[in-house]
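A single protein chain has been removed from this complex, and every other one stays in its place.
Going in written order, the chains are labelled A and B, and every chain counts its residues from 1.
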Amino acid sequence: MTRERNRLLSAFAVLVYAFLFAPVVVLIVFSFNSARRGLAWKGFTLDWYPTLFSNDELLNALGVTFQVAIVAVLLSTVLGSLLGLGLARVKFRGRTATETLLLVPMVTPEIVMGLSLLLFFLQLFDGRGSVTQLWIAHVTFCISYVAVVVRARAANMNPALEEAARDLGASAFGAFRYVTLPLIAPAVVAGALLAFSLSFDDYVVTTFNAGVGSSTLPLYIYSKVKFGVTPEINAISTIIVAGTALAILAAWRLGAFRGDGRNFVAEEEAPPA
Amino acid sequence: MSGEAAARAPVPLPVAARPVAASRLARVRGTALVLPGVAWLALFFVVPLGIIFIVSLGHRDALDRVSLANPSLENYGRVFDPVFLPTFVRSIRFALITTILSLAIGYPIAYWISRYGGRRKALLLILVMLPFWTSYLIRTYAWQIILRDNGVLNSLLQAVGLTSEPIILMNTDISVILGMTYGFLPFAILPLFVSIDRLDANLIAAGRDLYASGRAVFLYVTLPLTMPGIIAAALLTFVPAIGDFVTPDLLGGPETTTIAKNIQQLFLEGRDWPYGAALGFILMVVTLGGTLLALRTLRREVIGS
Partner (left out) sequence: MSDRYDGSSIDLEKALTKYMVERRISRRELLERIALVGSAAALAPIIAACSTSGGAASAAATASGSPAAEPSGSASPSASAAPTEVPSPEAELFIYNWVNYLADDVIKSFEAKYRTKVTQTFFSNTSEAYAKLGDDGGGYDISFPISVDVPSFIEKGAIVKLDKSLLPNIGNLGKEWSDPGYDPGNTYSVPYMWWTTGVGYDKARIKEDLTSSKSLWDPRWKQHISMLDDFQEAFGLTLIQLGHSANSKSTAELDEALARLKEQKPLVRTYSTDTIATMTSGDVWIGHIWGADRFAIQETNENVVYYIPEEGGVKGSDTVAVFSGAPHPIAAHLFINHLLDAQNSAANTNLIFYMGPNAAAKEFISPDILGDPTINPDQKIIYKLEELLNLEPAIRDEYLKRWQELRG
């Protein structure tokens, strides 16, 4: 019976992955569409790929996007993880207030957040939009997502584990590094993945905080709507997806996600004596 | 959970792993952990929001600039225009359905990845995210290609013989909810995974020994233990879904305007920042209040915190 249920579950999983990747497949197919714009299939061409590499504006935007996303992910993951951990594990004064503070950025309409940051930088720092401004803006809207995910993981973590480590002579940092961190690691990774996706595709907040020369890929793409989005955009998306997929596969082959999965979860990983 | 069941529980469930007697030291450490994040949000979120709040008290001058002479709460009065009621109700409906669907689809998948993912867990998790590293707009176009009258799905339905005429899917509530569920599904799967994956397989085994039925184990062990993940997942889908206006805009039809779209319109097309800000604040307060209330009830009932 269990096996049957497993099979059912696996079939469901296949369906869900199909759902997730259906538009990606369509998107990839249309990167070979010879029609310059629009949603109808005209014929096969490979032209969009070479064109892409001579499109300086597009490549530039891609560079800015990655630059912003990487900083946003790093900073928001650190800040958000600490927040999530603190909220889940320790009682302190102002916990409810902190929790509320964490929720507010998520309920703030994007345009309100975008404009508030625009006015903030303009009024206080005479900031006219820049990559730095984008870093700050993106970190700000990513923190909450990371914190909520990490908190969910840390919520039912047994503090006795860390105490045990301390009893056995581990320093506070050691206990954190070898006990707590491995325990919350999957949540940190998951939070970072969410943060990357949020930053990578953000349009509204970015539009108000980008400055001279700091157009990101979403800004470039949305601006193309006026004259029609060309399959170049499908081509660059295809390259990103394929590149990431290959990188993951290579890393996996090389054993980056080593072990039998329990190590990824790292629950049983013992701290070095 | 019934008293009997609790009495039968072989191990102290990690539910009990609440913050234990918070010593002063722990309190200091807690503050230290959250301080950098709180400071960041205070500076780069609360202060800017304060500026927008001030804006919401002003009014628009003849050149569409914000004037702060004679600040008043007038804009907040204007917000209760019946024109916004249907869009507000619609936003909540879209967000609720999206959340329920995301949880219903996300939970089994997260469970499957965690239990049967084996060495491929990380890989499977990244695969969930991968589609979202393309452009939102292009993905939406792709959905349009799939859902349109002569699109992939309609061709499939006709080939199978389920319908002879194309069904209108695009520009309806169906396409909007599908698009939103698609967009927010990863936000449900990730927290659900991290929470399910934390479960100790021994607890399940023990549960099996005690409750025998798989369903009972799921209801009395798995589900309560993964409740923090469910709450987080619901939070990460419902809250942003309320504020979504791009999906209804691009995949929706004549009847799919959301409250966030109205706010966007007041800001950009109406060029009335104070009014837009006021409506934005009302939306925030309502969503936030509702969310906090739901959270508290949920936590108290399920976890007993």
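Criterion: a contact is a pair of C-beta atoms (placed from the backbone, for glycine too) under 8 Å apart; a residue touches a chain by one contact, two chains touch by 3 or more.
Predicted model only: the values in this text are computed from it and were never measured.
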Shown chains that the omitted chain touches within the full complex: A, B
Contacting the left-out chain in the complete assembly, out of A:L82, A:A165 or A:L219: A:L219
Where the unshown chain meets chain A, residue by residue: 35-40, 42, 57, 115, 118, 122, 126, 128-129, 207-208, 210-215, 219-220, 222-229
Hidden partner chain, residues of chain B it touches: 60, 62-65, 81, 83-84, 86-87, 141, 144-145, 148-150, 168, 170-171, 249-250, 252-254, 257, 262, 265-272
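To be clear about the criterion, only the chains that are shown with their structure count from here on.
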Rounded Å distance between chain A and chain B, as computed from the means of their C-alpha atoms: 16
Touch list for chain B against partner chain A, complex: 14-15, 17, 19-20, 22, 26-27, 29-34, 36-38, 40-42, 44-49, 51-52, 55, 105, 108-109, 111-113, 116-123, 125-139, 141-146, 148, 152, 182, 185-187, 190-191, 193-195, 197-198, 200, 214, 225, 228-229, 231-233, 235-236, 239-240, 242-243, 246, 260, 263-264, 267-268, 273, 276-277, 280-281, 283-284, 287-288, 291-292
Residues of chain A defined as touching chain B within the complex: 1-2, 5-6, 9-10, 12-13, 16-17, 19-24, 26-27, 30, 39, 78-80, 82-83, 85-93, 95, 98, 100-113, 115-117, 119-120, 123, 136-137, 139-140, 143, 145, 147-153, 155-160, 183, 186-187, 189-191, 193-194, 196-197, 200-201, 203, 217-218, 221-222, 225, 229, 233-234, 237, 240-241, 244-245, 248, 252, 257, 259-261, 264-265, 267
